[in-house]
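Step one of this worksheet: look at the structure below.
The other protein chains are all here in position, but one chain of the complex has been omitted.
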Amino acid sequence: MAIAAHEETVHGSGHAHPSDLQYVYVALFLGVVTGAEIVLGYRHPNALIIGSLLTLMVIKFATVALWFMHLRFDSLLFRRFFLTGILLAAGVYIAIMMTAFQFFGNDTTSVPLNKIPPPARITR
Amino acid sequence: MALTEERPLLELTAGDDEVRQPLGSFRRPTSTTGWRSWITTVDHKRIGILYGATALTFFAIGGLEALLIRAQLAQPNGQVLSPERYNQAFTMHGTTMVFLVIMPMLAAFANYLIPLQIGARDVAFPRLNALSFWIFLFGGLFLYSGAVLDQIADNGWFNYAPNSGVLYSPGHGIDFWTLGLQIAGIASLLGAVNLIVTCINMRAPGMTLMRMPIFTWMALVAQFLLLFAIPVITVALFLLMFDRLFGGNFFVVQKGADPLMWQHLFWIFGHPEVYILVLPAFGIVSEVIPVFARKPLFGYPFMVFSGIAIGFMGWGVWAHHMFASGAGPVTVAAFSLSTMFIAVPTGVKIFNWIGTLWGGKLQFTTAMCFAIALVSQFTIGGLSGVTHSISPSDWQQTDTYYIVAHFHYVLFGGSVFGIFAGFYFWWPKVFGRCLDEKIGKIHFFTWLIGFNLTFGPMHVLGLQGQPRRTATYADGMGWNLMNLLSSIGAFTIGVGFLIFIFNVVKSRNNVVTDPDPWDARTLEWATSSPPPAHNFDISPTVSSLDEWWHRKYELGDDHKLHRREHPESFTAATPPENIHLPSPSYWPLIIAAGLPFIGWGLIYSYWLAGFGGLLTFVGIYGLVLEPSVDPDAGHHGHADTHDTHEPEPAAVVAGAAEAEEDADQ
Amino acid sequence: MTRLPAARRRKGLRLVPVLALSLLLSACASNAPQDTLKPEGPYARKIDHLFNPVFLIAVAVFCLVQGLVLFAIVKFRRRPGDEDFPEQLHGNTRLELGWTILPAIILGAVGVFTVPVIFDLSEVPKNALQVEVTGQKYWWSYTYQAQSKFGISDPIITANELHIPAGVPVALKLDSKDVIHSFWAPRLNGKKDVVPGRVHDWKLEADHPGVYSGQCAEFCGISHANMRLKVVAHDKAGWADWVAHMQTKPTKPTSGLAAEGYDLFAQKGCSGCHQVDGEYQTVAADSPSAPNLTHLFSRDCFAGCIYNLDDRNEVEAWLRNPQRKAGSLMRIGQLSEAEIDRLYAYLETLK
Partner (left out) sequence: MTDTIVHAPIPDQSEGHHTSTGLSNEKLAMWAFLGSECLLFGGLISVFLIYRNKPVGVGPKVSQIYDIPFTSVSSFVLLMSSLTMVLALAGIQRGDHRRARIWILTTAALGATFVAGQVYEFTSFVREGLGYTTNLQSSAFYTLTGFHGVHVTIGIIMLLSLYTLSLRGNLPTEKAETVEIVGLYWHFVDVVWILIFTVVYLIHP
């Protein structure tokens, strides 16, 4: 599906890959971002903190995918496969969380736990 | 079944040298005939046949279950089955028909046809392909193995929580169901990866995506749906399994779980699943109709893109199975609208088929009859679908026989009619023998009448308020006549199936001489029937859609089409000499054989699971380390520089890893 | 290739609409108490009014498609000996766009009419009679909290038969004690799932007094088929009578078989699960939920509304073996016929 009419855009991984040193820089960058995340994680969570944590998460995700997984250098087809998976997953699962339940809040439609009756004796 | 008959030798390996194994244990299979060649085969065509034969067997079983259901419901207060048995019957009927019949039948077509239609020697990973089949078979056998111990699932194919929990279903039936579907799921996932790579990477020179035959296209879309939908049901099945076997709380309401979680996960898988079941069947009839209308498919690009559109939109409509489950009005409205609009690309397909018929010169072979019947019967299913995309009317119709009627018009009138069109159409290709046309017609009309008699009245029953999944109904509800008609229809379908089996048996003597008996259009008809192991003596090059047809016909000076005297085909006078094909292997069978033991082990004793895990683990290493092409197997020459013990590339490691993953859980 | 005479093929397909039509006709003629096409209240009617035009559109499209297919089969069949090719038409973009856009427009129009109905039906009615509905394996219980507007001063608990005043909206709060059920009285409204751990709002209204049949519509286990219900709609006076009757307490029988039955009711463990207001108030902590029997004999049916209460044989058969309804949670030891007579005599006093 993702590949319809795009076969001419793909070709072998002819591009030069980064040098070892560049990989180390990327890893350092990831380390720094992780540090920032941890610092933010200790703050009281409000919309801003959660927003920046999620942003940093996406940045890390993208960095690993683009550099270490070579998506930056490799065929567009691979990127399409992976993105289709990610977007479908994000789409359907966020839809569940938005429709039937609530995401980062309390679910109010449920019966409180102590009001749920104990299981009846079922002997079949 | 004419499956084990003598077929032309697969010219695969010549020598019968005994080849040492990487693991040193036992000899590499070399036979090309007999049962051993079938259980070790990695040939996509033989695997396709195995899929088909297995699925037909399960079709008979699932059909018997359906007959039990209809016998029980033929009259009010039926006493044929106890309520318990009735629930088991409808559960296994649904599960079998979806997972063990229609899916593998379509897998049979996809396996057999895709490499031939795109001009390839085989699928991208032939050994993985064999693994998929064996895992599927053992998954199905595992699912039914519970019956030996009278542990049969009885909570419906949808298996809603919390009734599926240990508390309300204390037996092991649901465990067999859960684990069996997980095993079958591995098979589907591996198959999907394999066929996607095949379609993308194995096409013959010149076979661009927009020259791919429409069946290959629809099967490809279905494989993408499988690729992304299988993990979702895997999550649901794992959670349920952990609940039941390890005391998890995912669907335990008393611990605060929400039963709707199961429904969401199940239907996120379940709706794309509907298109997985029906899109390849659409592909089949889109191949059959042009051949017998002697016209190209009307609007090929529209057919392709509507298939892709259905594939995408299929992800946005799952909650229409849950309109009455308690979602808020905004959700209901949104999914109502998305469901209505998925009818648009489906409608495009129907009108394009009519466009193909229009102005053609229709030849009513049995395959064509089934194909046209799909157009007409599926339309009914599609239209009843529109009536309950209107969620308020779905509040009346859901969980009634109206829904049963609807999805049988989709899955029987759609998928099964399409599949049988395919059977009649490709039978000569696969076996070199024709199914008898006269008997085929009798089969067709028995089914057309039986089918409408079974499921037509169910519309009425549903609108008159008969809920589905009820083991009995009282007299005086006004449902007696329709139920009786429906049961008569079901047994008519049963008779039709016997006629088909008779036709299959009889076809042994009906050898075809022309490898292209229907004057067909696509590449698979450009080789011998049945095709040689390497498919094409000469590798095809493609320059148009419907390549084979364009090689047969040319436009003359009189603006009429003329058949060329000797169309360029892909068969050579002398067999080709430098074709390497992967050698047969025992390992796929061994890997798959471990999985049921893991299942039984998880239910009854971890020792069994350990044994199964070990078998699978060893099998994976055996498969990975075994060279795909047996170095000592004789080839006709060694023109290629491709030899010696190359370890199998890692994709197989990774693919198998996920089988292993289940082993480890 | 052998070819099928076109006439036979035509006949085969012509059967389909004929069959469908005759089925529809016979459907209209028969008497089905749960017919969704014969609404008896405003909500069900709203659904019906939405369904009917859409159904007609569907029938129109059905006729169009089948007509085109049949026409093509007849007109474009290949004559014997005709070896020529028809015109090799590959498609017609304008036409194809047309049959993409036109259905989209029709469906869009249908959608415009659908959405308001969804919101309408999802709205909780004001000034409605409030009833809490609880589903459990395999029967329904109903609780009416005190509502002065409807003359209810003490809570009313009853089972299987939902009594409502006609012409008045009824707001239901649906909850389940075990698995998912679905509450459905087809002539009064569509169905709504009854999900454990969630409370769902739903509503009913009947135009006229009468008895409306319904049943559980979500598969809930072995006796799913036997989880039926009745909605009894009263006129004004009837409603007042019913409420007044339900506000009374039964009197303890003092003599005769009924008095012996009263004692047996406790001895045999019935009171461990079944409540009788004013007499047997508390049930065992771990008992499965069982119907409140205070006004048992004011009902018409019992055990998920599958047996008639006015048939003494049915009641006795039940006391002999409650397992005659598969999956019944009622456990009662072997009773002698004399004990059954006594218990029946007592139960009969619970009017």
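Miscellaneous remarks
Letters are used for the chains, namely A, B and C, taken in the order the chains are written, and counting of residues starts over at 1 for each.
Basically, a residue touches a chain if its C-beta (ideal position, glycine included) is under 8 Å from a C-beta of that chain, and two chains touch if they have at least 3 such contacts.
This structure is a prediction, so every number in the text was calculated from the model and none was measured.
Every visible chain touched by the undisplayed chain in the complete complex is listed here: A, B. Here the missing chain is touched by one residue of B:Phe125, B:Trp157, B:Phe417 or B:Tyr586, and it is B:Phe125. Note on the undisplayed chain: of the listed residues B:Ile200, B:Ile439, B:Leu484 or B:Val512, the one touching it is B:Ile200. Considering the complete assembly, subunit A touches the hidden chain via residues 7, 10-12, 17, 19-20, 23-24, 26-27, 30-31, 34, 37-38, 40-42, 45, 50, 53-54, 56-57, 60-61, 64-65, 67-70, 75, 77-78, 81-82, 84-86, 88-90, 92-94, 96-97, 101-107, 110, 112-113. Interface residues of subunit B facing the missing partner chain: 119-127, 189, 192-194, 196-197, 200-205, 207, 227-232, 234-236, 238-239, 242-243, 246-250, 252, 255-258, 261, 265, 536, 538-541, 568, 572, 576, 578-582, 621, 624, 628-629, 642, 645-655, 657-658, 660-661, 664-665.
The rule we apply is simple: only the chains that are shown with their structure count from here on.
A separation of 36 Å divides the Cα centre of subunit B from that of subunit C. Subunit A and subunit B have centres, each the mean of its CA atoms, that are 32 Å apart.
Multi-chain contact residues of subunit A, defined as those touching 2 or more other chains: 110, 116-119, 122, 124. Across the assembly, subunit B contributes 168, 253, 256, 258, 260, 328 as residues in contact with two or more other chains. Across the complex, subunit A is touched by residues 167-168, 170, 200, 208-210, 221, 224, 228, 232, 253-256, 258, 260, 264, 268, 304-305, 308, 311-312, 315-316, 318-319, 327-328, 330-331 of subunit B. Interface of subunit C with subunit B (complex): residues 1-4, 6, 8-9, 12-13, 15-16, 19-20, 23-24, 26-27, 30-37, 44, 46-47, 50-51, 54-55, 57-58, 61-62, 65-66, 68-69, 72-73, 76-79, 82, 84-93, 95-96, 99-100, 103-104, 107, 110-111, 114-115, 117-119, 121-122, 178-180, 182, 184, 186, 189-193, 195-198, 200, 213, 215-226, 228, 306, 326-327.
Every residue of subunit B that touches subunit C in the complex is listed here, in rising order: 82-84, 87, 154-156, 160, 162-163, 168, 253, 256-260, 293-296, 298-302, 324-326, 328-329, 332-333, 336-337, 340-341, 343-345, 347-348, 350-352, 354-355, 357-365, 369, 372, 375-376, 379-380, 383-384, 386-387, 390-400, 437-438, 441, 445, 448-449, 452-453, 456-457, 459-460, 463-474, 476-479, 481-482, 485, 517, 553, 560-561.
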